[in-house]
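Since the structure comes first, as structure tokens, the remarks are kept for the end.
All protein chains but one are shown in place.
And now, chain A:
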Amino acid sequence: MADGDEPMAVDVGSSGDWDGRWSHVQKFLERSGPFTHPDFEASDETLQFLLETCKILVIGAGGLGCELLKNLALSGFRHIHVVDMDTIDVSNLNRQFLFRSKDVGRPKAEVAADFVNSRVPGCHVVPHFKKIQDFDESFYRQFHIIVCGLDSIIARRWMNGMLLSLLVYEDGVLDPSSIIPLIDGGTEGFKGNARVILPGMTACIDCTLELYPPQINFPMCTIASMPRLPEHCIEYVRILQWPKEKPFGDGVALDGDNPEHIQWVFQNSLERAAEFSITGVTYRLTQGVVKRIIPAVASTNAVIAAACATEVFKIATSAYIPLNNYLVFNDVDGLYTYTFEAERKENCSACSQVPQKLQFPPSAKLQEVLEYLTENSSLQMKSPAITATLEGKNKTLYLQTVASIEERTRPNLCKTLKELGLADGQELAVADVTTPQTVLFKLNFTS
């Protein structure tokens, strides 16, 4: 080995590649083996497919997204799109390694794409500083595989619903070419999971909704009159005191990213706590409660994104049989993984073609139907809008997300289903942020 300091002259070809660049990847594509997928054929064309043709969509350019982009780029994928609606915050820097202090405030998708494109020659990451809901089927349809590194269950369900809506059935048989595999990763502290979803074939996000228990909010009476924990005091200030006192002006909402706002909440929480002899209110706790902060570290994101990227590689190349279909990881005590097959739910509201039922007596109020849609653990809708066809016309019974319509339709909540003119067997169309398509329910009257 030469001891001199001169680096060797390197022949970087016109494609930007150099000798041996893909050697770690090639061994899995150009050699046959005993554990490969039955469809696998050793060939040098597969690498070309990855480099030139295969199109991957990464959703999220945060903790998982940064890792995913790096992993895919170094596995031979060159045509990658990334969607993220957020800008960079200083608290991202402990793990979102494509960002630096100077990037704070800039869109994550754009900075991430720039970094990877410059570090990995030939890789072409296309950023989209947008919400996933800003795109329609024509956008999503162009991808071979979609991999998610999201921090929201609602967004996951939306993505899940979008891919289900792309499925084509001919005479009741699913056309496999309409399936876009969805690899989904999630992390929280030292825990994480990675799953492979083949829409229409394997368990989807909604099939396993019960694995994500609904977020517990403290009961109002505890917050209002019977606080016991420092968290109760903070929620009191956030939910009750802030709207009443409007400390930063009329219509100024509490902004968890504004240190002045947090400071105000912190001080008032201390006072509230002192009233009840409660200890433990700190600035850090205040911020954590207000922003619903989930702790995060680089290591867990690295593990889960790596597992996801390995699956993307397997599916894109048929190199191995993909994960079937759910991996759980936890490294609090040693390292623990558990791999199992999540089962499809027979009557899944998203992916089964089983019509969803609503069973209510005609004397039930619309409010009860609304509560069922939000509280039922298999549905967990956020703010459903209910529409029915009455006298040949589409009538919105209740819609929350537009203030004027909410006001207009609010009286309907107190009316009974009979009073609203609904009939037994009637179809109700329900729209919600958790799905891009309306869900049809059949209303069955019970006595």
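Going forward, a residue touches a chain if its C-beta (ideal position, glycine included) is under 8 Å from a C-beta of that chain, and two chains touch if they have at least 3 such contacts; residues count from 1.
As a convention for this text, contacts and distances are computed from a predicted model.
Within the choices "ATP synthase subunit a", "Large ribosomal subunit protein uL29m", "NEDD8-activating enzyme E1 regulatory subunit" or "Myotubularin-related protein 9", the name that UniProt assigns to the complex's undisplayed chain is "NEDD8-activating enzyme E1 regulatory subunit". Within the set A:G189, A:P214 or A:P243, the residue that contacts the chain not displayed is A:G189. Of the listed positions A:A296, A:I315 or A:L397, the one in contact with the omitted chain in the full complex is A:A296. The residue touching the chain not shown here, chosen from A:F49, A:Y320 or A:Y372, is A:Y320.
If you put the missing chain back, the residues of chain A touching it would be 1-2, 5-8, 10, 12, 18-25, 27-28, 30-35, 67, 70-71, 74-75, 90-91, 93-95, 97, 119-121, 189-190, 194, 222, 226-229, 276-278, 284, 287-288, 293-307, 309-311, 313, 320, 323, 327, 330-335, 337, 339.
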